[in-house]
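Every protein chain but one is kept in place in this view of the complex.
Moving on, here comes chain A:
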Amino acid sequence: MNEELLKIENLTTSFRIGDDYYAAVDHVSLAVKKNEILAIVGESGSGKSALAFSVMGLHTRAKTEGQIYYKGQDIVNLPPSKLNKLRGKEMGMIFQDPLSALNPLMIIGDQIEEILLLHNPKLSSKERKAKAIDLLQKVGIPRPEHTYTQYPHQLSGGMRQRVIIAIAIANEPSLLIADEPTTALDVTIQLQILDLIRKLKNDINAGIILITHDLGVVAEMADRVAVMYAGQIVEIADIYSLISNARHPYTRSLLNSIPASNEKQEKLHVIQGIVPSLKNLPRKGCRFKARIPWIDESAHEENPQMHEVAPGHFVRCTCYKGFHFPDHN
């Protein structure tokens, strides 16, 4: 049960801007176990999607350094032919925008059958069709035979996301990466999709990386949480420790910026500033420093490291000690 499915060590993914490479993912290390949901949380631009794309090898123009072990095998810079045997079979991915993640010119049935065909060429076309309809049923599409013949534009966003999930789980992958699977959906549909993902996790016993910026989703779904800021993991812990005992100033700010439904807050906490762009990232020191200017310079580490504050609970930089929110006067 506790077997490590995916182990990422010192992963750095950099993009070329002009003549230089800039790291969107900067020395990230983490692990995902079987039958576990690891949530990766962060603002837009924090590098969480870039991290997921690195695992799937989907970057076309990026430099990837470090190691990604999938079931013990390093898959960074794996030749495409070998990578393609893993993608879609061992690893599935659910994309963010269901409106654009399906080929507009292919019927739903063909798009599901493509992934079956690629990894299981022995199936007859009849078996493939039966399997595709079965998958559509599994993800809760009411009239699978009918949907099978439809084009993406004939389906609603929620239905399309279900189709994308059907594709991702078609070959029962051991690792499922869900990149903001509910961001583009209505709140009611969001819940259904999350329920579906949780149910499927139990069905196929997969490890799941759930990428989101929605802490509500995290609290609902995750077993463990990694918080990313500006390409680095700043805090990683199991869900209970993270919600009840968040330590890093960024995590605490995130948690504090959720409006509480049961009490009337005077003023919502807002994290000042924005995530610095890739080009303007501070390369030295604590990257969150600029957004908590009221904290004394000396609280930060010169070269921020991960500190284990409790078993399995790590926090980057010493600035978490004695952190406080500014007084609103």
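In the analysis below, contacts are C-beta pairs under 8 Å (C-beta built on N, C-alpha and C of every residue); 3 or more make two chains touch, one makes a residue touch a chain; residues count from 1.
As a working rule, contacts and distances are computed from a predicted model.
Visitor: Hey, which one's the missing chain according to UniProt: "Peptidase U32", "AAA family ATPase", "4Fe-4S dicluster domain-containing protein" or "ABC transporter permease"?
Guide: "ABC transporter permease"
Visitor: Which of these touches the unseen chain: A:11, A:102, A:155 or A:317?
Guide: Considering the complete complex, A:102 is the one touching the chain left out.
Visitor: Touching the left-out chain: which of A:42, A:92, A:158 or A:249?
Guide: The missing chain is touched by A:92.
Visitor: If the hidden chain were put back, which residues of chain A would touch it?
Guide: Looking at chain A, the ones touching the missing chain are residues 56, 58, 80-81, 83-89, 91-93, 95-97, 100-105, 107, 111, 114-115, 118-119, 151, 153, 164, 167-168.
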